[in-house]
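The complex appears here minus one protein chain, its other protein chains still in place.
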Amino acid sequence: MCPDHDHAHPIAVNVSDSAEPGPAPAANLIEELVISNHILFDQGVVDAFGHVSVRHNARPDHFLLARNMAPGRVTPADVVEFTLDGEAVNAGGRKVYLERFIHGEIYRKRPDVMAVVHSHSHAIVPLSVVKGVRLQAIFHMAGFVGQGAPVFEIREAGGDATDLLISNNHLGRALADKFVGHDIVLMRGHGSTVVGSSLPQAVYRAVYAEINARYQLQASLLGEVTYLTEGESRTCIQNVEGQVQRPWDLWVEQARAKRSVQHTKS
Amino acid sequence: MCPDHDHAHPIAVNVSDSAEPGPAPAANLIEELVISNHILFDQGVVDAFGHVSVRHNARPDHFLLARNMAPGRVTPADVVEFTLDGEAVNAGGRKVYLERFIHGEIYRKRPDVMAVVHSHSHAIVPLSVVKGVRLQAIFHMAGFVGQGAPVFEIREAGGDATDLLISNNHLGRALADKFVGHDIVLMRGHGSTVVGSSLPQAVYRAVYAEINARYQLQASLLGEVTYLTEGESRTCIQNVEGQVQRPWDLWVEQARAKRSVQHTKS
Amino acid sequence: MCPDHDHAHPIAVNVSDSAEPGPAPAANLIEELVISNHILFDQGVVDAFGHVSVRHNARPDHFLLARNMAPGRVTPADVVEFTLDGEAVNAGGRKVYLERFIHGEIYRKRPDVMAVVHSHSHAIVPLSVVKGVRLQAIFHMAGFVGQGAPVFEIREAGGDATDLLISNNHLGRALADKFVGHDIVLMRGHGSTVVGSSLPQAVYRAVYAEINARYQLQASLLGEVTYLTEGESRTCIQNVEGQVQRPWDLWVEQARAKRSVQHTKS
Partner (left out) sequence: MCPDHDHAHPIAVNVSDSAEPGPAPAANLIEELVISNHILFDQGVVDAFGHVSVRHNARPDHFLLARNMAPGRVTPADVVEFTLDGEAVNAGGRKVYLERFIHGEIYRKRPDVMAVVHSHSHAIVPLSVVKGVRLQAIFHMAGFVGQGAPVFEIREAGGDATDLLISNNHLGRALADKFVGHDIVLMRGHGSTVVGSSLPQAVYRAVYAEINARYQLQASLLGEVTYLTEGESRTCIQNVEGQVQRPWDLWVEQARAKRSVQHTKS
């Protein structure tokens, strides 16, 4: 158990703006992050909880993440800039997500990662708690899941009385270590984190990881399952994920239409 | 079997206003109770049946509960005040819920409880009827479920030919006894009751108890499940439930937007 | 196998108006039948298929049923009157449901029945095809299901090459025979038929039979299930079903609001 792990903490926290401001992120990156929040909510990947971040376009050692709030309600004004250590640049007194360490430590460990989604989606959680079971690529849309996603057991790094949350850099690093050779990691009794080389790809993967989990739950009750081979997984990533723009465009359109209707109404 | 248990009764009942009126409850408490009814309906925890109450802010020996009606349609004018014995202050000839004894007897037994939700949510009922199975905390959002929720078997207090309803103080007390050391109790072949120190907390728990049940159903088909430890449950309650405002704000916003649209339309 | 069973027939049929007209049915009965169609669609009990009928208020040997069409679209002008033999009074050249024999033969067999719902709802069909499994009352809302609903195996009356439809009086009578002592009968590989003493009760039962089936599917995968006793079933019917007005009022309100919005929009 980690001696500096403080078990008593709120999951929304106040931080001082201890990091130095620098060049502003691109406005369209902020827009893309906002709509990613909305899409993840609309697709049922997040509810009032869960979060998505993107690496700062001009400062690879910084990333952007909403302040502590429900993803479906995020606006551009709610986006906060953080260092990889999780220090805020411009929180301005607003509460931030306790679990920002998930994002910072993965960006540090994996320079190729540009976007991170953390969620508790509905078919993923059950698969995270069954001994001997690993999420595995079952269909062509989810080749990125690979031959068995690691399960992060927080008890190994944090002891057996945590709130299961990644509440400091120590736990963030332990989680990030699981991303060597993997783009999705399940978190026991908690959810999953998935990474991508862009927001559309990370969002796509979060949506289809959930669907893969649902199929795996159903299929494995019926008998022995034929999963994708390593070669199939690799070819699927290469070819199918070149196509993330197609669902992305649809989801953006749906997210905008839905919010435009709500604005007209209320 | 309880000799005073009358098996023939309607589940909506007429009561005389036998209790003395006193100070009026706070208007915002009534508003919070109304929107709690709407949220529980919108989130699928209740359908036309189920109910939520809150302890009277000025008279801890009284509580507030809608008159007999579908929760999704409750308005402030539908809220009735009751004593812990289930006697009405201001029913004014309107029918009330037969099962108000659930609420009164729990408030009597547990002075710390400020709000009570009773429902038949969809994943809870199946878990209430399987021999040897107990609802158990499976993920960090549901630490309050603990190491195994009690199942109330009405046959022990009411015999084997009841309608399973908590239709009098005798049955209410038998149910309330199960809440010593537990904040959620399943009721065999019926549903569950969950308590909290505020309406947002009780609503939160009703929503996430249902989700926990669904995950438990799925996971336990796949193999041996790793549930939260007692320490994890405790830490989760302490930290995660400090955050109930986040889903509450989202649900309030959704409930209002939905009803505002319907008003505009009809 | 029945020699007069003609395997080649459309499921929407033309009939001549061979029956004599008499007193018109009450207008509010027709209204209630129309909204029952809408509710069953809204609640997911029927899709484009399935039907609901009511016994004629002035002629107990006649009943009312929509012409051949999707239930969610029925209007008062679509209601047709039939004799118990399935002969039309006022089809006026419009196609009618092939399976009207379900309704006529049950009204003949069970003078106490005033309304009949036939559907293929989603959890009922799987339970209709598993050897040795019978739908059984699992919670207090579904006492009417009783200690094991009969399964109608059409092969016994119609041979092993039918379309599973109740396409003539012979098959209708064979099905109706199963309703002695039962208010719901499953039909293997097809769906179910449920009866009540009013449209609200029959609709209520169709909705909660489906929910009971879903719970039974889930619970029976987990272990040995405690079903309602015969006494509990009886008491539940007596007390809980006195309350069908509550969901009925909610469903009527929802059905009207939904259709009013659609009218405004289109």
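Think of it as A, B and C in the order they're written, each chain with its own count starting at 1.
By definition in this document, a contact is a pair of C-beta atoms (placed from the backbone, for glycine too) under 8 Å apart; a residue touches a chain by one contact, two chains touch by 3 or more.
Everything numeric here is computed off the predicted structure, so don't read it as measured data.
In the entire assembly, the chain absent from the figure touches the shown chains A, C. In the complete assembly, the contact with the undisplayed chain comes from A:231, out of A:111, A:132, A:181 or A:231.
Checked against the hidden chain, the listed residues C:68, C:119, C:168 or C:201 yield one contact partner: C:68. Only one of A:18, A:75, A:147 or A:260 touches the absent chain when the whole complex is considered: A:260. In the full complex, subunit C makes contact with the omitted chain through residues 7-12, 47-49, 68-70, 72-73, 120, 122-123, 125-127, 129-133, 160-165, 188-191, 217, 220-221, 262, 265-266.
Mapped onto subunit A, the footprint of the missing chain covers residues 138-141, 143, 211, 214-216, 218-219, 221-229, 231-232, 234-236, 238-240, 242-243, 246-247, 249-251, 253, 256-257, 260-261, 264.
The criterion applied here is as follows: only the chains that are shown with their structure count from here on.
Taken as a contact graph, the chains are arranged in an open line, each linked only to its neighbours along the path.
For subunit C, residues touching at least two other chains: there are none.
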